[in-house]
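Here the complex is missing one protein chain, while the rest keep their positions.
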Amino acid sequence: MDPTVTRVLAEASVKIALFFGVVLTVIAYMTWVERRVSAWIQDRRGPNRVGPFGLLQPLADGIKFLFKEAITPPHVYRPVYLLAPALIFIPALVTFSVVPIGPTMSLFGRRIPLLIADVDNGILIILAFASMGVYGVALAGWSSNNKYSLMGGLRSSAQLISYELAMGIAIVGVLMATGSLRLTDIVTHQITNGWNALWQLPGFLIFVTAAFAETNRLPFDLPEAETELVAGYHTEYSGMRFSMFYMAEYANMITASALATTLYLGGYHVPGLAALGLPENAAAIVQVLAFCLKVAMFLFVFVWVRWTLPRFRYDQLMNLGWKGLLPIALAHVLWVSFLVLGGRA
Amino acid sequence: MVVRLLLGLIFVLVAFAVVRALAPARAALAGIVLGAGAVVLVALNRQAITSVEFWAGLCGFAAILSALLIVIHPNPMVSVLFLIVNLFSVALFYLILNAQFLAAIQVIVYAGAIMVLFLFVVMLLNLKAEEGLRGGGGPQRYGAVVLGGLFAGLMFHALRNRGPRPYFEPGSFDSGFGTARELGRLLFTRYLFAFEAASLLLIAAMIGAVILAKRRIR
Partner (left out) sequence: MRVEFFLLVAALLFTIGCVGVLVRRNAIVILMCIELMLNAVNLTFAAFAHESQSMAGHVFVFFVMTVAAAEAAVGLAIVIALFRRRRTTDVDDASLMRW
C-alpha cells in the first residue's frame, strides 16, 4: 500500500482507539459519579466498599453484567430485539468523532489535529446521527412485544422528534454567526469573537434543554418512566444487553455535553491562554484539559438535574416542546440574524 | 468489469427472491445463497476490492436487496427497517457522486424524520404481519410483476443505447461542487420562487395532516 495511506490509516486508528477508550472509561465512571452524587444530594453514602471511595465499583458492575444470563423472552421479535441495543449505542459513539477536543499538536514531526474527522458538514453529521438514536429506543420497544415497552418506544419517538426540531433551530443561530458547518471553524470563530453562550443565551438554554430530552434523562425520561411503564423500552432486556442501554445513556450524555461545549462554550478555548506564551504542545494539553473540564461540568449538571427535578407529565412535555421551545427558538434565530446583519459577528 | 459486477448482482438477487418465494420460512437458506453469491462475486473480481467500483457495487447490492425486501416482507415494520437501509445506501451513492450535502440531508430528512414518522405510525396502529402476501391476490399482482420486468427491460435498453460518455474519477472535482454553500446560493438566487413555494407546500401539508389525523373537528 501507499506509505502515506498507511500513515493516515495508522494515525486514524490510534486516534479512534484513544478516543473511544477514553469515552468508554468515562461512561463506566459516570455510573459511579451518578451514584455518589445522588447519595450526596440525598444525604446518603453511596457505593464506597469496592476499592478506595468505591472507585472499583464500575468494574464490579461490569463483571456482574457480563456473567448474568442474557434471557431472550419467547415472545420477542428476535432479529430486531437483538439489533436494538447496538442501534442505540453506535450513533452515540460515532457522533463524538467530529468533535474537536483540542487544537493541532506537533507529535513525531507531524501536525496532528486533535479530532478524528474534520468534516465539512460536521454539524449535519451530528444532527444525522442524533436522529438515528431514536431507532434504538423505538425498535427495542416494538420488538419486545409488550405493551409497556411499546408505549415507551412510542413516547420516545414522539419526544425525540419534537425536541430535535427545537435543537436544530437553536443550532441554526450558531451556524449563522459562523458561516460554516465545520466544527473546527465554529471553535476558531468563538476564539476570535467570544463564546456563543454569551450572546446567544436563549439558544444555549434551548440546546441544553433539548439535549436533556434527547438523552432521555430526567426530567424528560418518559420513555422509561418506571412508575408508569415498569421500565419502558428496556423492560425485556437483561444482562449485557441491558447494560448496553445503560451505557448508551451515558454515551449520549457525554456526546451532548461535548457538543454543547463546542457549539456554545468555545470548545477547547481558554481565555487569556495566548498571553501566557506557553510552547505549542503545552498550550494544546492545557486546552484539552479545559475541554474536559467543561464537559465534566455539563455532566455534573446532568446528574444534578436528575436528582433535583421530578418527571414531566406527557402533555406537559409536548406542550413545552412545541409551544414553548420551538417558538422561542424561532424568535431567537430571527434575533441572531438581525445581530449578524448588524455586524455583531 | 462494472457490467460483470452488475450481472452477478442481479443474478444473486433473483436467486434470493426465488428462494424467498419458494421457502418463505427459511430465511437462513436465503442468507446462505446470498453469502455464496457474494463470495463468488469477490472471487471473480479479486483485484477490484480496493476500487471505488467494487464499493459502489456493494452499495448498489445493498440498495436493491433492501428494496426487494421492502416489497417482499410481510411485516410492515421490517419493511420500514429495510427502507432505512435503502435510504442509507442511496446516501452513500450521493457521497460517491460528490453530493455531500445531499447525503447529509438524505439521512437527516429521510432516515431521521420521514422514516421515524412511518415507524411511529406502524407502532401506533400496531400492525402485524399480513397473511395475504402470497396466497390470494388477483390478476393485478402477476400482471404487475410481468409489467415491472418489462419496464426494467425497457430502462435497461434505454441505458444501453445511450451515447458514449466520459469516464469520471469519483471525488476529483473542484471544491465547490455539492457543498451546502453552493446549494444555498442557488436556492436563494435562481430558485428563490420555488423555494418559497416549497415552504407554502410544507405549511399546507402540516395543516392538512393535523386536520386529517385529528379525532374530531369542532
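In order of appearance the chains are A and B, and numbering begins at 1 in each one.
In this section, a contact is a pair of C-beta atoms (placed from the backbone, for glycine too) under 8 Å apart; a residue touches a chain by one contact, two chains touch by 3 or more.
Because the structure is a prediction, the values reported are computed rather than measured.
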Where the missing chain makes contact, among the chains that are shown: B
Positions on chain B where the hidden chain makes contact: 2, 6, 10, 52-53, 56-57, 60, 63-64, 67-68, 70-71, 76, 79-80, 83, 86-87, 90, 93-94, 96-99, 101-102, 105-106, 109-110, 113-114, 117-118, 121-122, 124-125, 127, 130, 132-133, 137, 140-141, 143-145, 147-148, 151-152, 155-156, 159, 162, 165, 167-170, 173, 177-178, 182-183, 186-187, 190-191, 194, 198, 201-202, 204-206, 208-210, 212-213, 215
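Keep in mind that, in the parts below, only the chains that are shown with their structure count from here on.
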Centre-of-Cα separation between chain B and chain A, whole angstrom: 30
In the complex, chain B residues that touch chain A: 77-78, 81, 84, 100-101, 104-105, 107-108, 111-113, 116-117, 119-120, 122-124, 126, 179-180
Complex contacts: residues of chain A adjacent to chain B: 77, 80, 120-121, 124-125, 127-128, 130-132, 134-135, 138-139, 141-142, 150, 153-154, 157-158, 160-161, 164, 181
